[in-house]
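As you look at this complex, bear in mind that one protein chain is not there, while each of the others sits in place.
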Amino acid sequence: MTLYLLIYFIIIMGAVVAVISKKLINSAIMLALLSIGVSILLFAYNAPWAAVFELSVCAGLITVLFVSAVSLVKHDEENIKENRVKYVLLPLLLIGFIISASIIVPEYFSKLQIFSTYNTQKEEPIGKLIWLYRGVDIIGQLTLLASSVFVIKHIFFKRKEADNGGKI
Amino acid sequence: MIYNFPIDWFFISILFFIGAYCMVVSKNIIKLLIGFEIISKSALIAVITAGLATNNINLAQNIIIVMILVEAVVIASGLALVVKYYRLNQSIDITKIINLKG
Amino acid sequence: MNELNSNISNLVLIPLLLPLISGVLLLLISDKTKYLKEVLSFAVTGVSFAASIVILKFVLQSDNLQYHIKWLGNLSSISFRIDQLSAFLLFGVSMFSLLLSLYGISVKNRGSSKIFYFLLMLTQTAAAGSVISDNLISMLFFWESMVVLLYVFVYISGETQACKKTALKTFLINGISDIAMMLGIIIIGYISDTFLMSKISQNKLILSGWGTVAYVLLLIGALTKAGAFPFHTWIPDAALNSNAAFMAYIPAAIDKLLGIYFLARISLYIYQINSTMQIILMSIGAITILVAVMMAFIQNDYKRLLSYHAVSQTGYMILGIGTLNPVGIAGGLFHMINHASYKSCLFMTAGAVENQTQTNDISKLGGLFSRMPITAVCFIIAAAAISGIAPLNGFFSKELVYKGTIMSGYTIFFYAAEIGSILTLASFLKLGHSVFFGKTPENLKDTKEAPYSMLIPMIALAAICVIFGFGAHLPISKLISPSLMALGFVADGELSGFHFDNLFLLSLVVIIIAVSNHILGFRLSGKAYKSSDHIHYAPVLHQTYDMAEKGYFDLYEIFRKIFSSFSSLLFKIDRFFDKLIDDIPVSITLYVSDKVSKLHSGSYSLYMFFIFVFATAYLIYLGGIKW
Partner (left out) sequence: MVTDFLSYSLIPLCSALAIPFISRKSRRITEILANVTLLSGLINVGYIILHYIIKMDYSSFTFDAFTLLMIFTIYLVGLAVVFFSTYYEVENDTNSNSYYSLILISVSAMCSLVMSRDFFTLYIFMEAISVCSFALITSSNSKNSIEASIKYFFLTFPASVLIIFGISILMLNYGSFDFDTIKFTNINFLTVIALSMIIIGFLIKSGIAPFHFWTPDVYQGSYSPISAYLAGIVTKIGGIYAIIKISQILYNSGATYKISALLLFTGMLSVLIGAFGAMVQKDFKRMLAYSSISQMGYIILATATFSPLGIFAAVFHLVNHATFKTVLFLNSACVEKNTGTTNMEELKGLEKKMPYTSWTSVIALLSTAGVPPLSGFWSKVLIIIALWQSGNKYYAVIALIASILTLAYFMIMQKKVFFGKLSEKLTEVKEAKFQLLIPVITISIIIILSGIFFNRVYFYLEKIIM
């Protein structure tokens, strides 16, 4: 039980620091920490496949994307004068939220749990599940990937006269 | 390690709050995207907790895998939009784009 | 008798349709033709007069003449039924139309003269129609058309703006009273569920509940047409603003005939009126006599004085009809035709004088006897007739009326009538003396006699006064007693004939009083036309006279004030609703839509905040445990 609390603590800390940090690079790194925390949690909940994907994609790819985007918009970062008050305020608000949520949320969801009727007898193996029962999602993922390719291609379409910057 | 459904949802709500706060408050679009990312993580945890509560973890894993893919695609297009916005406006301050109003 | 009856029956249509068609044709004739219009109208009225005489003769022999035309399917039928009374009236109406078409030749009107003749002939049609129609609805139809013709008649008979106002006043008074009459007729139709007067007269209606309401409404209609007391105010104004031809034709003759005919019909033929209503009728008659004659006495305008006398003479007829005994009714009817003749003759003399001297003010006139002898003679005969001097027709009909009032027992009305005739004689002495005798002012030195077209009708009417006077038994036996029988009253004893009884002596006393009063007035003021001043400026009378002149008692003025304030109130209410429905909703909509579009300030963070807040609010609402 304490292990979960520890993992959750890491995740919450990662999130808070990611939001508060002044420099984008720090917040990107903190975001990676957050993803790693989530994948550990998944391992803890013995969902290995999900954890691996989470680790590789979110911690890896998305962090890389973020870092590259941050580096791309580097010189503009200085002149956005964010007043720090907003971010300093976050921890206080967070503590207030935690206290109030701790009263309402667990009690509400335990009541919800009473209602839940479903309980699988036998678990299908994940392979069969993905391919047979959730076969349709494959088409979904295919369309999604195709659309993402064309999205990137369309957004960075080289106009003859206007645009100069190519892809990163 | 005994597992407790309401506690998980308690932490999910906290994560959701942090993400929401970040998205509402921050001026820098990248910071917005980070808030976006935090909220997606909370959704991910929600799915796995539901899987655990009715112990059909494999279905939860399946959904999480697809969600990760979706999240990656969306973040990629989000960042592409940000880069394009930067290319056009030379700034990534969300509070500057208010000429569509009324 | 039947085939005779059939071709006689379409003879009925002649006094009706012939003037109508020729009137319309007349409009087509261009103005340039000389005298064609006058000749045509004279011929048409002559033919219709002849037709009325033939009908009269026929009706006197056989009982009555029926003629039905289906109209609007069987919803209502125009049915004519000429009994002796109707024939008598038809005769009177056609006679006066004939005389007036002759008189009209030398009268100048606004616009072309053919409109005058067109109106004259249409009035003849309307009057003939309303007199002979048996069905109340068809009578109403002709009666109401008279109102429009009246309006146009007054409108074209004068140039001034005041003439237009009088036309409107005439139209309103007559129009409203006609509406009252229409309601009365509808109620009668409702009570006796038939509109045919002959059928109703079988079982006469009694004055109870709706009956009284109907009777009162019809009474209003009849009195207005006859020009009795409360509704008479348009006649003096018309006298001032319109020409003599109109005054001689409608207010003097046609209106009196129709009004009293209808009064006779409703109070004697359709209804069995009780004693209270009788008193009311007789008191209206008496009041009309006194009030009108008092007003007439002080006038200095030739035609206005005559118009007030016309109103006062109506009082005698109403009094006569009101007595409800055969003698009184005969007196009323006889007085009706007599009055028409001498009043119309007097108005013609007024027209002649006005035509020759271009003024109506008697103070500027004088000594015209030597210059306009024929007009003067006719004036004297007519004046004598109206004031009831012995051998003339006025005396006989007034004598009958007096006998009727005495027999009915209410002698107070008799005294009122006598005082009335005294003042009538005094005012005519004043008029005659100031216009025809005395010193002629220098500018009237060379006035010549009026043209023949005016003189002939005057002479004819004066002759009628004399004939009806000396040979009184002729009209009574031929016209009055048959129509009495038609009304269901039998005249016991000899109606006509000259008998030296105290009534005759009384009339002599009346003459003496009037002459002495006139001489007194003359001595006092030294001027003929001022001979009425000693009464005019008497302490109490003076104020009432002034108020009457300014129109305080005039029903029409009172209503006009009330209505004008009422309409301004309605206008305010309308403006209020208009604002409520148009302006307020539009401004609210624009205000709200402005607020909604302001909500979109374009800033991303505000939008994001709203979305998160509303999403959580919805979740809390939906997520509540008790679903």
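When the chains are written out, they are named A, B and C in that same order, and each has its own residue count from 1.
Just so we're on the same page, contacts are C-beta pairs under 8 Å (C-beta built on N, C-alpha and C of every residue); 3 or more make two chains touch, one makes a residue touch a chain.
Only a predicted model underlies this, so the values are computations on that prediction, with no experimental measurement involved.
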item: Visible chains in contact with the missing one; value: A, B, C
item: Residues of subunit A (touch criterion as defined above) contacting the omitted chain; value: 112-113, 115-118, 120, 133-134, 136-137, 139-144, 146-148, 150-151, 153-155, 157, 159-160, 162
item: Contact footprint on subunit C, counting only the chain that is left out; value: 589-590, 592-597, 600, 602, 604, 606-608, 610-612, 614-615, 618-619, 621-625, 627
item: Footprint left on subunit B by the chain that the document does not show; value: 16, 23, 29, 32, 36, 39-40, 42-43, 46-47, 49-51, 53-54, 56, 59-60, 63, 66-67, 70, 73-74, 77-78, 80-82, 84-85, 88-89, 94, 97, 99-102
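As a convention for this text, only the chains that are shown with their structure count from here on.
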item: Interchain centroid distance [CA atoms averaged], subunit B/subunit C, Å; value: 100
item: Distance from the mean Cα position of subunit B to that of subunit A, given in whole angstrom; value: 5
item: Multi-partner residues of subunit A (at least 2 other chains); value: 108
item: Complex interface listing, subunit C residues touching subunit B; value: 597, 600-605, 608-609, 612
item: Residues of subunit A defined as touching subunit B within the complex; value: 1, 3-4, 8, 11-12, 15-16, 18-19, 24, 27-28, 31, 34-35, 38, 41-42, 44-50, 53-54, 57-58, 61-62, 65-66, 69-70, 72-73, 76-77, 79-80, 82, 86-87, 90, 93-94, 97-98, 101-102, 105-110, 113, 116, 118-120, 123-126, 129-130, 134, 137, 140-141, 144-145, 147-148, 151-152, 155-156, 163, 165, 168
item: Contacting residues of subunit B [partner subunit A, same complex]; value: 1-11, 13-15, 17-19, 21-22, 25-28, 30-31, 33-35, 37-38, 41, 44-45, 48-49, 51-62, 64-66, 68-73, 75-77, 79-84, 86-87, 90-93
